[in-house]
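The other protein chains are all here in position, but one chain of the complex has been omitted.
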């Protein structure tokens, strides 16, 4: 299974939006990799995260529970999460398990970034 | 397995070049379909045939023996055969089993057509 | 009828998923339904790994093509436990193999998902272990 890649790599300034790529199969192992990537970004002060599912064929139920943990952690730190490029099958799964109510959904990474950048530009507490 | 498609469909004038598409898996059944398509074209007076392997993932040994039958039949009627868009794996197989010496190989259907049209323009016996 | 036997370890459920994908394609299931079947099988294999208390750590899948339906059984050998004991088994399995930190208490979706993805689902405790039987009908 491919490693999720983060772009841009390297340090993130406060207020920036990070993009994390989910692999082809989001299970426990690759889910935890996504979780780590996201938590690092949030620790570094990212105000918003895009998880891009362009390569994802399947997310299993353990993967979903890990994604919920990421959304939780982001919420607690005041960061927002968007999902982009979600396939039809995975979108139905996320709807069924209540994830779609908790994240911004966007067809493309660009659309997700545009939405989140508005949010990330607003200083905390406003 | 998908049906091989012939283009242009419908009748073929004498001297024309026909294109037959191989399916994703060339085994006994789909090989026989290709064979039928090719024999019909040759009966109708085609002087040259292109078999396009763009969709082909695998040709098994029964498929190869059927393709050899097609090449034989074409030869007996003075028609020439070209293979286009052959994958690296299948090309090695065709080399190993001696098919590449018997056909025109072309990277694309266009290149195959260009080569064969020269041939097909020459009247028989010249 | 096709059958496949998998070791219980990281990602082996994907092997089963690719096997059933090809069987479902031969039957000419719609791509959407092929996804559902693959996903249900993955959840069933994960459940077998996490909950079956199998000592040989093997999963047995059978795929039977019956006219317009595909019947899949997922079994593993191991103690067949009464539901209450099985709950403990599940709880302790979660400690090693369960959900990620921060997502505790969010499991319990496996069977629910399988029921949504497939047409008929029966979960049986058989003599030498547990067996899940699930069926998908071919929609034309």
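Order of writing sets the labels: A, B and C. Residues in every chain begin at 1.
What we mean here is this: contacts are C-beta pairs under 8 Å (C-beta built on N, C-alpha and C of every residue); 3 or more make two chains touch, one makes a residue touch a chain.
Every value quoted in this text rests on a predicted model; they were computed, and no experiment measured them.
Across the entire complex, contacts from the unshown chain go to B, C. One of B:19, B:46 or B:66 touches the chain omitted from the figure, and that residue is B:66. By the touch rule set out above, subunit B reaches the unshown chain at residues 1, 25, 27-29, 31-32, 35, 58, 60-62, 64-66, 68-69, 72-73, 88-89, 93, 96-97. By the touch rule set out above, subunit C reaches the unshown chain at residues 1-7, 11-12, 14-15, 17-19, 21-23, 26.
Quick note on the criterion: only the chains that are shown with their structure count from here on.
For the pair subunit A and subunit B, the distance between C-alpha centroids works out to 49 Å. As a whole-number value, the distance joining the C-alpha centres of subunit B and subunit C reads 45 Å.
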